Every structure is written in C-alpha cells, then in structure tokens.
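Attaching a single structure in structure tokens format; questions to follow.
Note that one protein chain of the assembly has been removed; the remaining protein chains are unaltered in position.
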Amino acid sequence: MNAAGTLRWARAGLPGLLVLIALAAGLATLAIVAVRGHPPASQAQQVQQIAAGLHCPICKDLSVADSPAPLAQQMRQEIAQKLRAGESADQIRAGFVAAYGDSVLMSPPRQGVAGVVYYVPLLVLAAGLITAVTLLRRWLRAPRPEPPGAGSPQLSATQRRAVARAVARLREEEPG
Amino acid sequence: MGQLGTYLLLFGLAVSGYGLLAAAVGAKTGRPALVESARRCAFGLLATVAAANATMLAALLTNDFAIRYVADNSARETPTFFKALSLWAADDGSLLLWNLILAGYIAAVALRFRRDRPPTFPYALSVLFTVQVFYLILINGPARPFASLANPPADGRGPAPLLQNHPLMAVHPPFLYLGFIGFTVPFAFGIAALLAGQGSDQWVSLIRRWTLVVWCFLTVGLLLGALWSYSVLGWGGYWAWDPVENVALLPWLMSTAFLHSVMLQERRGMARLWNIALVIGAFSLMTFGTFLTRGNVLSSVHAFAQTSVGPAYLAFLALVLLAGFGLVAWRLPTLRTPASLTSAISREGAFVANNVLLLAATAIILLGTTFPLVVEAVSGQQVTIGGPYFRTSVTPVLLLILLLAGTAPLLPWRATNRSRALRRLRVPAAAAALVMIATASAGVHQVAAVAGFGLATLVFVTSGQEILSVLAIGRRGVRGGAVGALVRGRRRHAGLVRGRRRHAGLVVHMGLALVAAGITASSSLGQQTQVTLKTGQSTVFGGQVLRYQGLHTDQQPQRIVLTTTVSVTNPGGGTAGTLNPRMNLYPAATEPIGSPSIRRGIVWDLYASVISLQRGGGSATFRFYRNPGVNWLWFGGLVMALGGAAAAWPGRRRRGAGDNRGASAAHERTAVEVGAL
Partner (left out) sequence: MTRQMTRRRTRLLAGVVAVVAVIVALLTTGLGKDPSVIASPLVGRAAPNFTLPQLDGPPVTLSKLRGQVVVINFWASWCTECQVEQAALDQTWRQFQDSGVVMVGVNFEDSTGAARDYIRTDNVTYPVVEDTNSRTALAYGLRGVPETFVVSQTGRIVNRVIGPVDAATLTSEINSMLASA
C-alpha cells in the first residue's frame, strides 16, 4: 500500500478506534461497578430490602416498603424486631409465608410451576434472537434486484424528473 | 332523563347496526350508494352518542338520583367539577365516554374520506361499525348506565374518595381512551386490507400518520397516569407494575414497534404483512387490556367491580384474535413480499432488532402479568408477580433498546458507507463513556444505573448531533446561515422542514433519553425516611432540616381536610419553603386518603406524605422522600409526545405528486432501486 492508501486506511480506522476505546471504557466501568458491589446495608436498609420483597397484604401492588398503610408499618416494625433477634432474611420471609401463603412474596418461589416465570425472559429473548437471525439470513440470501442495464427500458423525461426530485428529497432527509 | 338516555343508546345501536350492514353489503356487492349512506350514518351516530353523554352529564349536575349510576357515583355535596368527572368515574359511565370517543373516531374517518377513498374503505368502515356495535350492546345490555332505581335515595353515595381528590382525574382517562380507542382505526384498515387481499403501500401511508397521532395520545395518557400515581397516591413512586398499568403499556410498545418497521415498508417495500400483524396485535392487546380491567380477573387498583361483563369482553377478544390473526394466516402465503438485504449492520437490520426488542419487552410484561392466572389454573397455587420481577427482567431489554436508539440513526440504508457511521459515533460514544465513568466514580453502585445513564447520554448526544448536522447542511450555500435559512423558508434551505419526519423522530429519541435518565435516577438514587415528629420537633433529611409546625383542620361539605405544615430549612439557615401533606377524611371511606406535598426541583423533588396523626395532631408520622430525576421523566415524556405530533403534522403538498402519497413512495423506491443512492 502506498502512503496515500495507508493514510486513507488510518483515517478510516481512527474513528473506529475511538469508538472501540469508548466501548472498552464503558464495559470496564460496568465491570468495576459490578465487582465493587454494594456498600454494607445498615439495619434500616436491611429492613427496607426485606420489606421490598414482601407484598403489603391489604394493598394492591405495593410492597411493604412502599406502602403507607398502618399494617405495613407494623410489618416493618416486626421485621426490625426479628432482625434484632438474629433471624435471617430467609427466616423472616418464611415466617410471613407461613401466615399469609406464597402470595405475600413479591416474586414467586423458585420451585414448582411458579418458578417457570423466571425462565420466561431468557426464553423470549432467545426466541426473538432466533427469529431475527433466521429472517436476516433469508433476506441476505435473497437475490438482489439488478440495477437496470442496457436492456432495461429508458425512463421518460417525467419519470426522470420524478426520480431526481425523490433523490434530492432523500438526500436532504438523510445527510450522507 | 334515564328514559331519554336509554332510548338514545338504543337508537345509537340501531344506527351503528345499519352502518355495519350497509358498509358490509356495499363492500361485497360493490354498491357505492350503500357505502355512502353508511358513511353518513357515522355523523348521526356521533350526534346520538354525544347526546347520551350530555344526558348523563345533565343527570349528574342536577342530582337525578333516580338513575342508579348517579346515586352510586355522585352526591349533593360533591363539587360541580368532580360531579362532571363522575361521568367516567365508574364502569358504566366510562363506557359512555368510550362509546363517544369511538363514535368520534368513526366520524373522523368518515370526514377524512368524504371524497377520495381507497378501495378498502367500505370494509374498514364495516369493521369500525362492528366494534361500535359491540360496545353499544354492552352499554345497552350488561352495563346499563341509565338503569333506574325504584326508590331513589335523597342523596347519593358520592364518587370514590380517591377519584374526587385531584383534578388530574379530568385528563388521565380521556387521553388514555383517545390513545386506546384510536387503535381501532388502523386495525379496521388492516383487516380491510387483508379482506381485500391487498398489501399495498397505500395502506401504510394512510395508517402511519393515524397510528402516530394515536401513539401521541397514548404517550400523554400513560404519562398522566404516572403523574397521578406520583402526585396523588402518596407512596412516592410513579409506576407500581399494577396489572392494568402493565397491559396499558403493551399497545404502546407494540405501536412503537410498528412506527419503526413501517419505515421498512416505505423505504424498501419489506415487512408488509408484518406491519398489518403489528397493528392487529396492538388492537388485540388493547382489547385484552379492557377485558383485564373490567372483567375482575386480576386484583388491581384500577379494577372496576363489575363481574357480569367479563364473559362479553372475553368473547369479543376471542373474535378479534380469530378474525385478525386468522386473516393474517390466510393471507400469509400470498402476501409475502420478497425482500433482500445487503448486510445485517444497516438501518434495516436495526429496525429488525428494534422490533425484536420491543416485542420481547411486550411478551415479558404480558406473560409476567398473566402468569399468576396460569399458575392458579395449573396447580391451584396463588402467587404474586410484582415490581421486582418486572424490573429485573425488563431492564436489560430496555437498556438494549436505548443502545439501539443511540446507534441506529447513524446507520445507513443498505449498509453503504459504514465508516461514516463510525465517524459520527465518536462523540456520542465518548460522551457516554465519560458519563459512565463519572457516575461510577460518584459512587453509584448499581450496574444497571451506570449503564442507564451512559446509554441515555448516548441517545441524547446522537440525536442532538444528527439534528445539528442537518442545520449545518442548511448553512451551506445560504446567506445568514441556519437562522437565515429558517427565516427565509425557501425550498433551498433543506433539512428542517423537508426532513421533518427524521427530525421529529430524533426529537422523540431525545425525549426518550430524558425519560430514561429520569427513570434511572429515580429508581437508583432515591432516598426515603419515616419519622414521627411532635409539634415543633424537627429531623434532618437529605441535608435539610424539616420541622413539624402544626395541624390545621378544614371542614368542607364533602370531606374533612387535615393539613400539616412542615417547614424546610437549608443547611445554611435559609428557608426553603414549606410542605403541606394532607389527610382527607371522606364519610364513605374507612381510612383517610392522604395527599402528598411535593417541592419540585430541576434535579430532585422533596416529597412528603403524612401517614398517621396522633393525639389530635400533637404528633404526626411522616414519610419524606428525595426523588431525583422525576421531572426529567415528565418533561422528556412531553418532548416525546410533541415530537410525535410534529412527525404527524401534515406537510406541504408536493407539486405534481397530488394526493396520492403512495405514488411518491413508489417514486422514492424506484430511485433507490435504480441505484442512485
């Protein structure tokens, strides 16, 4: 490759390099954040975390952490008391499930029929990916429409003007 | 008045029945006179249904408690404003509004096509009348709002306390209904296109703009619902992943997918049948949502307590699904368009990815919402699937959508000139990386939050860069630069008006970036605390001193309002105002309804709600929240809706192309095929 060609290649490669660096920096940051983890939770925060996983029994939709209802408030006090008594989060949750049933948990238990719901997002994305790949491959394999060669009919003057107008408009809408 | 209302609704049913038959027979036998009479019926129908609504409004305002609906939902002490709003406060009444908006849309279609019509018009009209007939049967049968009481009470029960607490009740349902019901029109034209066997491009240019307008209404309606949840319900949040909220989001996601893949059809002639299927899907999801809300199947904050209409909605849903997707399956072999692609990394590939991700989000939310039903049907177990599940499963998909929105506008059609796309990605990618490093350094510990901020930045900078670059092109060769080009408004100025659709789309993306940043900030950086304060006592929260100053009682005709005053002082000593969270005691409610007090700011809100009072107001239990980014959410949503409206705005007529937008689309495609681009 001569000097001009190398320069052209470098200029074309440079933006790609910058984007690559930015991408690597972003991914590295995410990795660091993931490894760094969460700061240790105070007891109040632990109560909130457990409460956020419990469904307020007298509300619709709200967790025990979010609900302003008095019963939810008392549940939070009960959770705090049980934490101070040394119970683990799992034990506290099990205690409420024993009284209210599985529906007091904001997310269903992982065992049994209900646990299938945890696989749904992955399955949906996999199905979508397979569909997209199949579709794209079919389109990629399809024969391209040939540009009009010598044998194709000539455009009339009106058609040529219409084409020029359309091209001009498209050029304006999509710079580059 | 009840009699008048009943007769009006019956008459409306007869008119729409006639319209249905006339349009259907006219379509089948090719008799334009019949079709024209059906078209004219639409106006009579609108007048009739509007009169029925007016009758109910009059009954509410004049306290006609002989009508059961008025006795159940209004009272003498209810303020006039909320008496009027009671029209859509409960199931039967809201069906009146539903029928009115539907009749309005049919009349709009009839008006729009008073002269030139596509050949699918008669079929579409008969489908529209069919849907109207269903909802009129409902309102004349199981859900009669004008049903009368044998012994009218002296006073009514009044509206549900939560529904007379805030003026947002005036706008949230109407906008939402405008958004939902509007999908009937694209659906009708889609069915018509399938019935007539045409997958022509004319269908697309007709329907794209209509769906866009409906999308704008739905965006505003959903925003208002979130605003209601935040400003009225007092739990500090704006989205509870309630089943009804979830199903309201689904048509929005699917129509967003449609608005993108429709460009595939316009530019490349691809995905014709897919677009019709998307429109049918959006309408089906809307019908399913109506069934879920009114059929008492899942427990929800929004559920109307009517059980007799459930089977009717289910039957209608089954009909819609069978007719819609049955026709798609019927036409699939014959209407498939041959399409080709140069490369997957192109605008076309990006639109495929867009549809996959949006539909994946739709499927995840739909399946998660209905899963408790499945589990109970299979094993009898009762489970809850709430916010935590949806947040963890949908967040990755939404982050991928943001990534796509930030890169796809740079990708060229047909994958020509990709190095240019890389060049234009430099600044956005750098900005995104910098923001991510900054947020991580500032101590944000959730990975999704750091990613969210970074990707929102990517989308914002990409969209902004693209809009500015077109201004730069406009500057070339025009005196006075970009502003001069705008002022002169000549055809030569390029970009801003001609590329209106692209710019409006980019503006919508910028709004999306703001919304994403707002959601990320409020879900990950919020703080809250609960304290009980005696009068005069204070607490420190978020660096500010909050002091409970006292309680004020206000006796109103329909409720007692207990207003607390909390003073807010900055660390330096300067006052930052007061918060006045309230408790409203309604005679009909066993528990008081709280109203939060919010000090809104550009970056964060200080939010207060009072959850209980002790010793006659001597002490009060408060919940204080610091919610960052919530106002970006409202503002960004508004930007999205306005951008959509700008994209839908009718442009100047192109000289020579006439009214036949389909033909100009064909010209564009010819140009592309010829290889000019």
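Here are some notes:
Read from first to last, the chains carry the letters A and B; within each, the first residue is number 1.
Basically, a residue touches a chain if its C-beta (ideal position, glycine included) is under 8 Å from a C-beta of that chain, and two chains touch if they have at least 3 such contacts.
Computed from a predicted model, the values in this text were never measured in an experiment.
For the chain that does not appear, the touching partners among the shown chains are A, B. Remark: the omitted chain is touched by one listed residue; of A:Gln45, A:Gln77 or A:Thr134 this is A:Gln77. Between the chain not shown and the residues B:Pro32, B:Pro79 or B:Gly326, the one that touches is B:Gly326.
When the whole complex is considered, the residue among B:Gly221, B:Gly295, B:Gly454 or B:Pro581 that touches the unshown chain is B:Gly295.
Even with one chain removed from view, chain A keeps its contact list with that chain: residues 57-58, 70-71, 74-75, 77-78, 96-101, 103-104.
What chain B contributes to its contact with the hidden chain is residues 291, 295-299, 303, 310-311, 314, 317-318, 321-322, 325-326, 328-330, 332-334, 370, 373-374, 376-377, 382, 590.
Heads up, the rule we're going with is that only the chains that are shown with their structure count from here on.
The centroid of the Cα atoms in chain A and the matching centroid in chain B are 21 Å apart. Residue ranges on chain B touching chain A, taken from their complex, read 234-237, 240-242, 270, 299-301, 338-344, 348-349, 352-353, 356-357, 359-360, 363-364, 367-368, 371, 374-375, 378-379, 381-389, 393-394, 396-397, 412-413, 417, 419-420, 422-423, 425-426, 429-430, 432-433, 436-437, 440, 444-447, 450-451, 454, 469-470, 473, 494-495, 498-499, 501-502, 530, 591, 594, 609, 611-612, 621, 623, 654, 656, 664, 667-668, 670-677. On the side of chain A, the complex with chain B involves touching residues 12, 15-16, 18-19, 21-23, 25-26, 29-30, 32-34, 36-39, 52-53, 55, 60-63, 66-70, 73, 101-109, 112-114, 117-118, 120-121, 124-125, 128-129, 131-132, 135-136, 139-140, 142-145, 147-148, 159, 162-163, 165-167, 169-176.
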